[in-house]
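Only a single protein chain was left out; the remaining protein chains are all shown in position.
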Amino acid sequence: MSDAQMAARHIPDRLEGPAARFVKSWESLLLVVAVLVFTVNSFASPYFLDPWNLSDATFNFTEKAMIAFAMALVIVSGEIDLSVAAIVALASTAMGYAMQLGFDTPVLVAVGLGAGLACGVVNGLLVTGLGLPSIVVTIGTMSLFRGLSFLILGDKAFTGYPESFSWFGQGYVWWVFSFELCLFAALALLYGVILHKTNFGRAVYAIGNNQTAALFSGIRVGRVKFVLFMMTGLMAGLASICLTARLGSTRPSIALGWELEVVTMVVLGGVSILGGSGSIPGVVLAALIMGMVTFGFGLLNVPGIVMSIFIGLLLIAVIGLPIVYRRVRAR
Amino acid sequence: MKMLLKNREMLLVVAILVLVGVIALRFPGFVALRNLVNVYNDTSILIILALGQMAVILTRCIDLSMAANLALCGMVAGLINLAMPGLPIPAVVLAVILLGAFLGAINGLLVWKLDIPPIVVTLGTLTIYRGMIFLLTNGAWINAHQMSDAFKSLPRGVVAGLPVLSWLSLIMIAIMLVVMKRTPLGRAFFAVGGNPHAAVYTGIDVGRTRFLAYCLAGALAGLSGYLWVSRYAVAYVDIAIGFELDIIAACVIGGISIAGGIGSVPGAVLGALFLGVIKNALPVVNISPFAQMAISGAVIIVAVAVNARAERRKGRVILKKAEAI
Partner (left out) sequence: MKPAIALEGISKSFPGVRALSEVSLALYPGSVTALVGENGAGKSTLVKILTGIYQPDEGTIRVDGAESHFPTANAAARAGVTAIHQETVLFDELSVAENIFLGHAPRTRFGLIDWTLLNARAREILKRVGADLDPTIRLRDLGIANKHLVAIARALSVDARVVIMDEPTAALSHKEIHELYELIDRLKTDGKAILFISHKFDEIVRIADRYTVFRDGRMVGEGLIAETSQDDLVRMMVGRDVGQVFPKQEVAIGEPVLTVSGYRHPTEFEDIGFELRRGEILGFYGLVGAGRSEFMQSLIGITRPSAGAVRLDGEVLVIRSPAEAIAAGIVYVPEERGRQGAVIGLPIFQNVTLPSLARTSRAGFLRLAEEFRLAREYTSRLDLRAASLDQDVGTLSGGNQQKVVIAKWLATRPKVIILDEPTKGIDIGSKAAVHAFMSELAAQGLSVIMVSSEIPEIMGMSDRVIVMREGRIAGRFERGELTAEKLVRAAAGIAEAA
């Protein structure tokens, strides 16, 4: 009885304030890296700090980052979508096809988004409907979607998109702020709110940490995952519109290898590849870092492939170094 | 239940036979022995690579860097030949097998010692290894005329009616059959993927076993690197780009579970052959070669669905009368 009568012990909500939590977070480390890269770049090249150059640099990452936001949610939920780059290609091919039939910009945009969404639905159905592992399913659909592009286009290309369409990839909303950059910012905000401020986002975290317990807790696991794959398809469609408009042409090899860059961006942003943790601000910072590094190397005339070595090393280092550090400190 | 495992491979044999049969109905030339030998020869490299990937996938890991490893080793083989045309080819092959194993060991060490998820590690090394080729060559190609004749002719030589390339893949299959079925290491691959936790208790070092699987896959990728470059008589940064997915596709089609612990050498070989038959049949039946990618994508999806059905656990049967059914 004495136990029951004892006043319940008070448990504080949190032990640390927001500032302390931020200092310890992955995002703060990324912020330091971003500042460093920015500083190094501005010393390395006199052209770096020019607003128009910086604005140009953003095209390096905006399209990939759009996909990365949706991918971040998929990875937090414990799944992965390797077909995103292939969706970009198929959506671009669909738009090219529609253009050849004589449709104008509004229809092309609808076709691009629709094709992306449809691909997302296919992935979602295979993963949630048939209960197949997403890593293999999306390796399959990656081959299928890009394969369809190849089947339609072969070694040809669609060119000659209407002037009004190219605005999505080349237009500016105001001064140096391109449409893509504004879209990137808006989507970052949107996805940040979805993941961090809504019930849906909480469900994504719960599923990523323990799918079974989430199901028992009344989370509609299948439905949430289906929506995530749909959203990823839609974002790939959107990125496809921007990219196609920017390049002005569609080849079946468009956006080749982007899935790896997008996953790298997400993981660099602190999202655990095993699911269950990560944040949108982290992904935004990772996108900025990757974009600035690419741009900096470009200014220094370093070829793109060397840049990719750097990204590969970065990916392994950002995940491996904290582990090494923890090991050394534990000794 | 052994039957079921056999059945999974039988199913694939039947699927391949049906596929070949349907093609033969309209294009009898396809089943000419000569052509079938060609198809096999053409698939040999994929078979060798799928055997390595199988070992890795069995341990619950994945190696996305195999094609990049192949490309780097192939380029190094070419560079060695360029610098020392007189060096015996077996020495070159041995060198790139060791190099491949070393590159695989890097993957394995990162997975073993740092606990980095395999997909992240090999995603990273995939770009690094391919980038290394550029650093080595500055983007230059090695063309046929720069390679010594011995270098180019080894895989094409014919022994007892089969090209050496085919013989090499058959030898690799035989070696892997023995390794997987009759050596403690081979059984450890299954144990580590089937139940890593329990493997520790049976005295198996999970990390070390995975490391060795990566070394094995790397060595096979190194060998394939030489074979690829000498067969196609060209080496450049982008050879075999995207081929890592074909390798994984062959394994998945062959019934190797991506969750680890389930798979077999015949499965991997048949999976590779299935893709090889499709690839070689397309031009024959007058379908655009550009359709190959879409078809293999569809095949992967079907194969995963079929595998998942076979692996699905039956629920607990409690009612007596239900047991009888």
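The chains carry the letters A and B, assigned in the order they are written, with residues numbered from 1 in each.
One rule holds in what follows: a contact is a pair of C-beta atoms (placed from the backbone, for glycine too) under 8 Å apart; a residue touches a chain by one contact, two chains touch by 3 or more.
In this text, all values refer to a predicted model and were calculated from it rather than measured experimentally.
> From the list B:Val14, B:Ala144, B:Val178 or B:Val302, pick the residue that touches the absent chain.
B:Val178
> Which listed residue (A:Ala214, A:Met230, A:Val283 or A:Ile319) would be found touching the missing chain in the intact complex?
In the complete complex, the chain left out is touched by residue A:Ala214.
> Out of B:Gly108, B:Pro155 or B:Gly261, point to the residue that touches the absent chain in the complete complex.
Of the listed residues, the one touching the omitted chain is B:Gly261.
> Which residue numbers on chain B touch the omitted chain?
1-2, 5, 178, 181-184, 187, 190-191, 194-195, 197-205, 261-262, 313, 315-320, 322
> On chain A, where is the contact patch with the chain that was removed from view?
3-4, 8-15, 197-203, 205-206, 208-210, 212-220, 276-277, 330
Here, only the chains that are shown with their structure count from here on.
> Per the contact definition, I'd like the list of chain A residues that touch chain B in the complex.
Going through chain A, the ones touching chain B are 80, 126, 130-133, 135-137, 139-148, 150-151, 153-155, 252, 256, 260, 263-264, 267, 273-274, 303, 305-306, 308-309, 311-313, 315-316, 319-320, 323-324.
> So in the complex, which bits of chain B are touching chain A?
Checking each residue of chain B against chain A gives 62, 110, 114-117, 119-121, 123-128, 130-132, 134-135, 139, 237, 242, 245, 248-249, 252, 258-259, 288, 290-298, 300-301, 304-305, 308.
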